[in-house]
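This is the structure I want to talk about, given as C-alpha cells.
One protein chain omitted, others in place.
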Amino acid sequence: MSLDEYRKREFKQVGQRVRRPDGVDKVTGRAMYGADATAPGMLVGRILRSPHAHARIRGIDTSAAEALKGVKAVLTGADLPAQEDDFIRDVQDNCMARDKALYDGHAVAAVAAVDAATARAALKLIKVDYEVLPHVTDVDVAIKPGAPVVQKGRSLENVPAGMSENVTSHCEFGHGDPAAGFARADHVVERHFRTAATHQGYIEPHAALASVTSDGKAELWCCTQGQFFVRTLCAAIMGMEASQLRVTASEIGGGFGGKTTVFIEPVALALSRKAGRPVKIVMTRDEVFRATGPTVHTSTDVKIGMTKDGRITAAEAHLRYSGGAFPCGTVDMGAQAAFAAYDLEHVRTYGWNVLTNRPKEAAYRAPGAPQSIYAVESVVDELCQHFGLDPIDVRLKNAARKGTKSSYGPTFPDIGLIATLEAAKKHPHYSAPLQPGQGRGISCGFWFNFGGNSCVSLNINTDGTVGVTEGNPDIGGSRASISLMAAEELGIEYDRVRTIVADTSSLGYNDVTDGSRVTFAVGLATIKAAREAVRVMCGRAAKIWGIDAEAVEWKDGAAVPAGPNAGKFPPMSLAEIAAVSFETGGPIAGHHEVNVDGAGVSFGVHIVDVEVDKETGQTTVLRYTVFQDAGKAVHPSYVEGQMQGGAVQGIGWALNEEYIYGADGRLQNPGFLDYRVPVASDLPMIDTVILEIPNPGHPYGVRGVGETGIVPPLAAISNAVSRSAGIRLSELPMSPPRVLKALGG
Amino acid sequence: MVKVRLWGSLRQAADGRTEVEVEARTFKELLDRLGETYPGLAPQIARGVSLSLDGVIYREAWFTEIGPESEVVLMPYMTGG
Partner (left out) sequence: MKSIPVSTTINGDACEFLCAPDETLLDALRNRLGLTGAKEGCGTGDCGACSVTLNGRLVCSCLVLGVEAEGAEITTIEGMADGDELHPLQRHFIDHAALQCGVCTPGILVAAKALLEKNPEPSDEEVRYWLAGNLCRCTGYDKIIRAVQAAAAEMRGA
C-alpha cells in the first residue's frame, strides 16, 4: 500500500476519554472469558506433563486410562500427524511431545472425561516409560561444546563452526569500526549481565472449548491474541481446511504476547474429534508457568567507550539468549534494539540463540529488547557516573534523531527521542530533591512497532448508527479507540458507533494483536473503511440532488455541495442518507483489507527514585514517571494505562520476577506465591507524560504504545539502586538476596 | 541499480560484503535478484525478511516500489508481543 500520510487536523472525537463499550459487561461479571463458556455434553480435558527436564519417551501405556469409566478419549503425540514445516512442527511438538520431553511440564498425553475428577484419575493411570537424559537449563552452560544437546540438527547455516549444537542461530548488526572507536575513548567500560526468564503473568490462564463434529466441521472458543493465527496453526495440526474451523476469540484476560500462539487449543480439538463431544481445557496456574511462554533468559556482554565530555565513541554487545527447547529468533530483535537510542559511528551487536531444557519462549512486550537495553543503559549510566555527567545530558548528546543511521541499519525518519528526553529533563520529578539513601535512575527504551494484516468492515445502519467489525481481540480498550477513529472520520459522535471483534468466519485474515499494532493498523483500516462509506454516502446525496458525485464532499458528518458551482443544497447528514438508503440503492457500508506498513518506532524515557534497605536488601520504588511518544493518543486513558502497565511489569522484572530452576531441571516456583508479580502495596502512583510526535505513516499520526513501556524500568531501577546504595548489580532480578550479597552482607 | 544494506551475519553469504547492488524496482524483484545473485542468502529469504525503505519497515509487501535513490536495508522478519 502507499503510505497514508499524516496530515495535521483538529480532532473532535480522537483524544476524548470515552467509556469503553465492554465496560459494563466487565464490571458486572458478564463478560465471557476463555473459561466461562460451556457447550452441551461438554467433557473436561486435562493434560499429563513431564516431570523430567529432558527424557526420551520410550512408550506410553494408556490402556488403563482408556478403561476407566467416564473417560471418553486419550491422546498422545502419536495421534497427531507428522509435520513437514519446521515452524508448525515446533508448535505442535510443544503442545504435545513426540519422542522426547524437552522440559519440566512438557505435555505428553491428554484425556477427556465426563468430569474433572475422572480426568484427573485417568491421568494417574497413564504410564509413561521415560529414559531420563542429561539436561541443561542455563544459557551459559548450554552454549559450551559438550553440554547436553536439547535437539539435534537445529542449527542454521549462519552458526559458526565449533559451537555447541544447542546454538541454533547467529546474527550480527551494526556499522563502523568499533576498535577504532574504542581507541578514541577516554574511558571504556565492559560488563557482563544476566537476566532471568520472566512470565507474562496474565491473570487469566489459557482456556479452550473445542467442538468437532463428525462432518469435519469444528468450532473453537479460546482466549487468544489472534483467532486467525490460531486457526492457521490448528488447521495445520488437525489437517483441516481453514473454512471448516471457526475460531472465536473470547474476552481475553491479558496476554502481553503470551497468547500469540497455541498450547491447548489443538489438544482440545484432537480430543473432541476422538471423543465426538465438545471438550474444554482450562490450564491451572502451575501449568501456565511450567508450559507456556516465558521470555528468553539471557547472558550479555556490553562494551562502551566515551569521551570525557560524554560522547560515545564506540559500542559493542554480545547477546546470548535462550528461548527454551525450540529455536527462537528473539535475539535478532534484542540485537537490533540494543543501541537504537543512540547515534553511533561505530557499533556492533552479535547474537546467539541457544537451546535449553525450558519451555518454548513466547513473545512478551517488546520481545528481546528489555534484556539488551538493560545492559546497554546500565553501562551508559556507569560511564556517566565515572565522568560525573548528567545522564539525560549524555543521552541528549548521543541521541538518535531524524537522519541518524540506526544501529540496526535504517536511517531514522521523524522520531521522538530528543523531545522525550527534553520533557524528562524539565519535568519536576527530575529536579526534585532526594533524601539521603535514595537514588534516582533513568533509562531510555525503544520498540520498532508493527503494522500488519487488518480487515475492517463498517456498516451504516438505517437509524444513523454505525457498526464496525474488526478481527483483533481487545486487550486494553482497543474497541473504544477503533470507534473513536470511525466516529472522527465519519464526523459523528462516538456513542453512535459500536465496534465488535469478529470470529474467523466473519472477516478476512487479521494478524494477531501484537507488536503494538492494533490502534495503528486496524485504526488505519478503519479510517479507510470509513472513507469508503463516505464515498458511497456522497454518491447517494449526489443522486438525490441530481448532481455529479464529484461535486459532493463530506463535512462534519454530512454531505455538502463542494463549492458554489455544485448548487445550493442544505447539508444531508449521515442519518438522513442512511434513512433512505434502501430507496437509493441499498445498504451502505465500507470495508478495507490491507497489510499495513509504516508503523513508527516508539521511544520512551523513565525516571525512578528508589531506596534500598541495607538490612533486608529490599528495594522500594518511591516515585516513577514515564515519558513516551504515542504519535497521537487516540484514547489517552488507555495510552496511560499501557505506559503504567508496562512500567510495572518492568519493575517486577527488575526486582522480583524470575524462573528458578533446581539442579534437577524442574521449575521451583510455578505459582504466584513464589513467582512474585508486583502487588498494589509494592508501588507508588505511576505518573505519565504522553508526547505526541506524529507518525508520518498514519493519517492521524498514531504510533503503537503497547510495548516500549516495559523496556526502560530494568536499567532505570538498576541505575537508581546503584546511585542509592553504591552497588552496581549485573543480574536481574535485583531480589533482596542478590542486593544483600552485593552489599557484602 | 539499488544499493541494499545487509545485516552483518549475511556477509558470508554475499561474498563478504554488507552492501550489495541489484537491479530491482520492487521488494519482490529485490528478493528474487538477491536470491539469484547470492544463493547463500536464499535460506534466510525463505525464512523471512523485512525491508526498511527510507527508514520505514515493511514486513511483506512484494510490490512496494523502490526508487534508485532509496535507502534499502534488509532486516530479519520481526514479530512483537
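Each chain carries a letter (A and B) given by its place in the written order, and its residues are counted from 1.
Assume contacts are C-beta pairs under 8 Å (C-beta built on N, C-alpha and C of every residue); 3 or more make two chains touch, one makes a residue touch a chain.
What you see is a predicted model; the values in this text were computed from it and never measured.
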item: Contacts of the hidden chain among displayed chains; value: A
item: Sole contact to the chain not displayed, among A:Gly70, A:Gly254, A:Pro413 or A:Gly508; value: A:Gly254
item: Of A:Lys26, A:His192 or A:Lys555, the residue in touch with the unshown chain; value: A:Lys26
item: Touch residues of subunit A, complete complex, unshown partner; value: 17, 19-20, 22-24, 26-33, 35-36, 117, 200-205, 251-256, 282, 284-285, 475-477, 635, 637-638, 640-641, 644-649, 671-673, 677-683, 685-686
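Basically, only the chains that are shown with their structure count from here on.
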item: Approximate Å spacing (C-alpha centroids) for the pair subunit A, subunit B; value: 26
item: Contact footprint of subunit B on subunit A as seen in their complex; value: 1, 3, 156-158, 170-175, 200, 256-258, 260, 329, 332-333, 336, 348, 350, 363-367, 408-413, 447-452, 514-517, 595, 597-599, 697, 706-707
item: Parts of subunit B lying in touch with subunit A, wherever the complex brings them together; value: 5, 7-12, 18, 40, 43-44, 52, 54-61, 64, 71, 73-81
